[in-house]
Structure formats: structure tokens, C-alpha cells
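All protein chains but one are shown in place.
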Amino acid sequence: MSNIDLSRFHRTFFDESLEGLDAMESALLRLDIGQADAETINLIFRSAHSIKGGAGTFGFTAVAGFTHLLETLLERVRSGQRQVSQADVDLLLRSVDVTRAMLRAADGGDACDLDNVARVSAELEQALDMKPAVVAPVAARPVAAGWSIRFIPKPDIFASGNDPLRILRELDRLGDAGITCIADDLPELGAIDPERCYLSWNIALRGDCDEAAVREVFAWVEDECNLEILPLDQPVATAASVEGMEAAPPAPDAGGRVVKKPQLNVVEGGKAAAESSIRVGTEKIDALINLVGELVITQAMLQQTAESLDPVLNEKLLQGLSQLDRNTRMLQEAVMSTRMLPVEAVFSRFPRMVRDLAAKLGKQIRLETVGESTELDKGVIERIADPLTHLVRNSLDHGLETTEQRIAAGKNPTGTITLRAAHQGGHIVIQVSDDGRGLNREKILAKAAERDVPVPPNPADADVWQLIFAPGFSTAEAVTDVSGRGVGMDVVKKNVQALSGQIEITTEAGKGTTVTIRLPLTLAILDGMSVRVGDDVFIVPLNCVVESLQPQPGQVKALTSNARVVKVRNEYVPLAPLHQHFNIRADAQHAETSILVLVESEGRKVAVQVDELVGQQQVVIKSLEANYRRVHGISGATILGDGRVALILDVAELVRGYARAAAA
Amino acid sequence: MSRILAVDDSTSMRQMVSFTLKAAGYDVTEAEDGLAALNLAKTQKFSLVLADVNMPNMDGLSLVRALRGLPDYKFTPLLMLTTESTPEKKAEGKSAGATGWLVKPFNPEQLIATIQRVLS
Partner (left out) sequence: MSATPQSSPETRPEALAAGTGMPNEFLTFTLGEEEYGVDILKVQEIRGYDTVTKVPNAPSFIKGVINLRGTIVPVVDLRLKFALGRADYNQFTVMIILNVARRVVGIVVDGVSDVMQLTPEQIRPAPEFGSNVNTKFITGIGALEQRMLILMDIEKLISSEDMALMDSASVH
């Protein structure tokens, strides 16, 4: 009848099913055993249910079979027949894994472990207390010559959207139907309620269909009619009574139905309607982002020109322009958002991993995540996942003590690993912290000596911690199931550096270790404060800004001939006159007549001296290095609404320079 | 051309239903949950609504119940897409006001046959 190739929907099915599994997994992980809330259970159920439905429809029988078990178990939970236990959650999580593996295999990935599928299936069946289904033998019935049917619809049958006419027509398709209409109950015309059905029918259906097929026709109206189906003994003369059908009252024309039989018209290659997710090369998105940037600029130019027009005479034009303004901005946001993902995309893999590994290691570990919504370029997200995984494994395996050790040390028996993401000074900072035992200076030095890793003379603590990243330091380590796998911290460092990032370690014996990864924003969005110095506009990353102030006479003090500080409350903050730093013109030469923007980085503050605060805006960070070079004190550039380029201050670098100068 | 509203939270199922029915010559509008469907149905008239049962925001049963309460949908065929073929599930659908059901999994041919059953 149709040649619709279902494979066109497979991509979407795989994508949405894998997403569904992710949602299911995180819902399972946050499920409160004992008082599971209905919405979470529903969400989990719906995911399994959708996958099962899709898998069945699209022909992935094995997936459909497996998820059917999963769904059945979840249905019992949902309906309150079963209380979820920790064991159930474990089983469900493993089922998620199995489903995922099956889907990946079906999607042309690696074959999945069939033994594991069988094992988990068996566990599900056991949990369901299922016995092999016994198929009741169907008694062979003699096929009748046909059926005599008495069909008496209830008066309100129309209210279910069913139309007796449709049923009669379907019966006629099963064989040769002789239909007699019985209109005895039809009231007088004036008393007829067109929403009610007053007619009934006798049908003599001749043909070799079985009773089930006849019942199937009435399946939807079982409760809306009285039905009698008996084998037809004698042949019935059909011709005479077909008028009955014509005599049936017209169904209320509520459906606006069209009698014309729809034509099946499958157009080959008509894929457009089918695909809602497609893969797009990032270079295409970048090209779009740039084009939209151009559009924004053109739009801003038009807006500027229009400002000189008479608002009364040009009302329509101005309205159109303001609409264009809104649309352009929305378009820009939409296009930009395609490149950005919240860091949650990578953080979300860790709850599961920590849970599983903690169980394996016999440790009690809690995972905290902070700043999951921090947006990060998709490319960076993809490439940061592996280094982060390694760091989290390390914390689990080596960083955190066993429960006994923690109790002995007087610490909370449950160790905590914290994943934190934030924008900081034109960078994205991702931290992996644990409250474990901290790094041991002596052990690291001993190991470095053993592995022939070069050690600087009289190393400071920070230098010792850096040894961990030396090639060869950790690769030869006993390959434990958890953090081994032959990947050392040197690889982590290399990966981070490949993203032009930096990696640092801070640690305190007995208190824990924090690894900080600082990544530049190649194409990230930043909340910025635009400031003006003379003719130039700079962007100060808003998250570095503590406050801005107009200094009072006497608030600024000279330390040396070119180092000054400003007293803010009880703190002396080094003054950073931007015009001097960048060798540019400023309106105000003296701090007393200008504006100070207090910025903070790495725990230190400086007061940046500017002429004016222009405003706050989100800016896209553009690389200055792609076509030019690195500029001291500048972390990147951005394009302002009017199309001009503005430079973004590298606050961390400024703070380091001025704080050091002030300390000297 | 008959206008059909296809409601399913699963994108692939929605696409499959929509594609199949469009290929069969119907005018199909998609909605991803009951609430979205109800809002569409309030502003436009559809000749038939095909709704999944399990959906976030508003499930299929609630949708059918709500639609039957609208004067425009008093007699409109409302079909449920269901994976459960147990009598209780069907009874639930019927008592909510559904015209009938189509049991998942189904293939495009079964889908068209069912729709034609109601619309032709």
C-alpha cells in the first residue's frame, strides 16, 4: 500500500531515545528511595515507554522486547504496585546501559554484549516474577458461511466520535453485507435530537471472515452498543435491503469529513518533513554567526540613520525598523546559542560514574556540581570531557580516603567531590576538588626520583605538585580498575594545553586537593561592562567587577612616583590607569577626576581608572590572535552593536602586573 | 483536505505519523504534548486528533477529556496511540471520550488504514 521507508526516522529515533535514556538516568540518580515522587517516576516511565513504542514501530524488535520488560517494571512502580528499592534503581540503571548499548549497536555502532542483555533481561523478568507465558490453545472453530449481526448503538454513540455508518461500511469490506435499517425508535421529526442515534441495524454478512475480524470492527464501540453476533445459517438475499444504508440519518457533520479517498503519494527523497535534528559542521555555524553579526551592524546603521527622520511622517518605517531590530537580535541570540552548550553537558556524566566507582571502591562519596549552566563552546565541551573524567577518577581513587580512614581522621565519613564551572577574567574555569587527603610532598618527590622525573633544586610546593603532570610520572602506575587505564596526568595536561588552557593544583594535607583548569573562550559569550578611555572602548568581564566608584579627594595615595593606591573602605587597592598602561589618550589624567572600576582576580584587586562607564552587555569573544597577535593586557576582542571592534581586558593579567608593582 | 492533529511527545513517532499521513494526502499538524494540542485545537478545527497516551504536561487521556468538552470537538474522531492493549487501558480511553485506538507498534499501512476507517 505504501512504500514509506521508515529508516528516514531512525536518526531522530536514536537521538531522542539516547536523550531519553540520559534523562532517565539522571532521574534515577536523583530518585529518593522510599519517597519517590510521582513526577520523577512518570518521567522515567515515559522515557522507557517512548523508546519501546518507537523501537517497535521502527523495527528494532530486540530493543522493543527489552524495553517492554523495563516498562512493565516501571508501570508497576508507577501504579503503586511496587515500591522502588535501591536494588531496583541499580537494576534500572543497568537496564539503561543495556538499552543504550542496544541502540548504539542498532545505530551501526559496536555490537552490544548479548550476554549482558540476556543477564539483565533475566533479572528484569525475575523482578517482575514472570513465568514464561503460556499461550492458551485457541479452540479451532468451524468457519461459518457468514455472520448474522444485530447492532444496536446506544443513543449517545456519536459523543465518542464514532459513526455507525463507518462500521457498516467496514463490515461491507469484510464480505458481502446485507444491511437492514430498523427505524422503529425514530421519533417525530420535531422531537429528533440530531446528536442522538435512534437507529439500529441487522446485518447479514456473507464471507469467510472469522468472528474475531467481525468483533474487531466493533472494537471501538463495544461499550456504546448492544451487539449480537451469530453464525449465519442460511444464505440471505442481500440485494433488497441495501437501501437501509441510504436511509441512515446523516451523521452530524461535526468532523467536516471529506469522502474523497486520500491518495497515497509518497515522493522519493521528500525528506524535508522528516528530519528535525541534523548535524551541521561548526564552520557553517560560525559562518552564520558572522553573517548575522553583519546583519546586526547593518540594522544598527539603518536605525541610526532613521533617528534623524520625523517620527510622525515616517511612523510606518520606524515601526518596521524597530521590528527589524527585535528580530535581528533574536536571530543573533538564536544563532549564537547553537554553538554554546551549558557545561552540564559534560558534568551530567559524572553522577553515574561517581556512584558506580564509589560502590566499586567501597567509599562513600557525594558529588556536588556548581555552575552547570555556564555556557561553553561545544567544541571545548567535547574536548574537555576526557581530562575531567580522568581528574574525577583520580580524586575518587587516590584523593579521597576510605570511609574508615576518614572516620579515623575525624572527618565526615562521606567524601565530597565538587565540580565547579565559572567564567573568570575572560576564561572559563573548571575545578575538580575533593576533601580528601591532599597531596603528599615526600611521596611525590620519592616517586619522581624513582621514575627519573627531573626535579628542580629546592622545589617549592607548587613546583612539586607540578611534577604530577610530568610525562612518565603516572603512566606506569599500577593500572587500577578505576584510574589506571594507562592515561597519566601528563595527558590531561596536554589535552588542556591543546585547548590553550592552563592547569593548576592547589592542595592542603588532610584537607583536599583542587585541580583548576582555565580555558580561554574562543567563542564564548561574556557579560561585559563597557568602559571608555578617551576615544577607546574596552570591555571588562563583569564577573571580575567588584564595584565602581568615583574617588573622593584624598582617597588616592601615591606609593612611589608611578605606583598609587586607592583606599576603598579599609583596603588599599593598587591603581591601574588604563591610559598609561595602554599608552592612549584619556579625558582625565588624574584618578580623582575619573571613574574607578574595582576588579578582582585570583583573590587580588586593582582599581582600573577609566573615563566613563558606557554600559553592560553580552559580548561574543573573538580571537585577536587568529589574524593578529597576543596583546599584553587584552584577552580578546568583541564586536559592538555599531560594528566597531572593542578589546576585552585581561583582568587577571592586569591584576597580576599591578598587584606585583604595588607590592614591590 | 482533512486536517489531522498528531500529538506525541516522541519526535520520531510524530514525524513518522505526520509523514505517513501527509503522504496519504492529509493535512497534518503536529503537537508535542497534550497542552500544546489543546491550545491548537482551540484556535483551529481538526477533522481528527491522533494522540499518544503518555506525554508530559498533559497526557492523552486528559487531552481527550478536554477536547470532548469543546463544542467543536463533541463528535470529532479522537484516536489514542497506545502501547497498552489491555482492556483496562482501552476502557480508560473510551471513558475519557476517545473514539478508538491504534496499538503501537504499528506500520504506516496500519496507520493509514485506521485513519481511513474513520475519515473516509
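Letters A and B mark the chains in the order given here, with residues in each chain numbered from 1 onward.
In this text, contacts are C-beta pairs under 8 Å (C-beta built on N, C-alpha and C of every residue); 3 or more make two chains touch, one makes a residue touch a chain.
Because the structure is a prediction, the values reported are computed rather than measured.
*Asks:* Sort by label and list the shown chains the missing chain touches.
*Replies:* A
*Asks:* Thinking of the whole complex, not just what is shown, which of A:Ala48, A:Ala637 or A:Val655 touches the missing chain?
*Replies:* Of these options, the touching residue for the absent chain is A:Ala637.
*Asks:* Please identify which residue in A:Thr180, A:Asn290, A:Thr416 or A:Gln617 touches the non-displayed chain.
*Replies:* A:Asn290
*Asks:* Among A:Asp22, A:Glu75, A:Glu211 or A:Glu625, single out the residue that touches the unshown chain.
*Replies:* A:Glu625
*Asks:* To test your reading of the contact rule: which positions on chain A touch the chain that is missing from view?
*Replies:* Here the touching residues of chain A are 289-291, 293-294, 297, 535-536, 581-584, 622-634, 637, 639, 643-647.
The rule we apply is simple: only the chains that are shown with their structure count from here on.
*Asks:* Report the inter-centroid distance (CA atoms only) between chain A and chain B in whole Å.
*Replies:* From the centre of chain A to the centre of chain B is 28 Å.
*Asks:* Mind pulling up the chain B residues that touch chain A in the complex?
*Replies:* 1-2, 9-13, 15-16, 18-20, 22-26, 45, 47-48, 52, 54-56, 68, 72-78, 81, 83, 91, 94, 97-101, 104-109, 112-113, 116-120
*Asks:* Using the touch rule from the top, collect the residues of chain A that touch chain B in their complex.
*Replies:* For chain A paired with chain B, touching residues are 1-2, 4, 6, 8-10, 12-13, 15-17, 42-43, 45-46, 49-50, 52-58, 64, 71, 158-163, 166, 169-170, 195, 219-220, 223, 251-252, 254-259, 261-267, 270, 273-277.
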